[in-house]
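For this depiction, one protein chain was excluded, whereas all remaining protein chains were kept in their positions.
And then chain A:
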Amino acid sequence: MTEPLFSLQKARAGYGRLPVFDGLDLDLPAGKVIALCGPNGSGKSTVLRALRKLLPVVEGRILLDQRELAAWPDKELARRLAMLSQSPEAPPEMSVAELAMLGRFAHRKPLAGPSQNDRDACARALSAAGLSHLAQVPLGSLSGGQRQRAWIAMVLAQESGTILLDEPTNHLDIAHAFEVLELVRHLNRAEGRSIVVVLHDLNLVTRYADHVVMFDAGRVAAQGSVAEVLTEQRLADVYGINVCILRPDELDYPVIVPLHTHARRSDRPE
């Protein structure tokens, strides 16, 4: 059996005194596009933040490459693990190229300007994000989709083997959402990077995820392949809605269509 990328062991974390998850055990495989999903407040974003060590685990532990997260120095961790948070902020007058260069922080040498390596990495990141022609444009004059790609360019410039994305398709129209996830899949397939992405839209999950973790109220309701996790019964249990899962012949992934709310939950007292 291959070693997991991440391993949460009896982990507890949250905000203030209330834990969002407690006693959470979860292994995430390496080299895949992993989608974390679940209803609002189910803990998926909190797990992602804990994986990136933005939120401390107060009990239990999280291992990355078999090494406890707390033992990773900040810069070394940043070279291994990049993350795009839900609503990142930078001054509107900052250019796309400047933003990408900030992604090089963990690679840059002290007391020196950007090296050729840094410049090459930024150029590759901008080209992968399709923004080479907009490198000198300030963030404030980009469209929503372009701005999201500029942030992705910063994350790519970090050249980490694993990338965490917190709802990267938020606020994006359908075309830009697919564009972002096509890029994410390309990073996985062509460059072998592991991806952990929090996604709300289950139809994006069925299409792009290799592995799905479904959260419900701070625990893992199910994990595995799309077919294993996203069943009509489970969606009724977790989201409380009835859905119909279509498998059109011309697509190699299923399509989830919500029918109506107030589904009967099988295993949970009201």
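FYI, a contact is a pair of C-beta atoms (placed from the backbone, for glycine too) under 8 Å apart; a residue touches a chain by one contact, two chains touch by 3 or more; residues count from 1.
The working rule: contacts and distances are computed from a predicted model.
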Hidden chain of the complex, named as in its UniProt record, picked from "Iron ABC transporter permease", "Sigma-70 family RNA polymerase sigma factor", "Inner-membrane translocator" or "Succinate dehydrogenase": "Iron ABC transporter permease"
Touching residue (missing chain; options A:Ala13, A:Ala50, A:Ala106 or A:Val226): A:Ala106
Full-complex contact with the absent chain, from A:Lys10, A:Arg67 or A:His133: A:His133
Touch with the omitted chain, as defined above, among A:Ala30, A:Met94, A:Leu183 or A:Ile241: A:Met94
Chain A, residues in touch with the chain not shown (by the definition above): 49, 52-54, 74-75, 77-79, 82-85, 87-91, 93-95, 97-98, 102-103, 105-106, 108, 110-111, 132-133, 135-136, 151, 154-155, 158
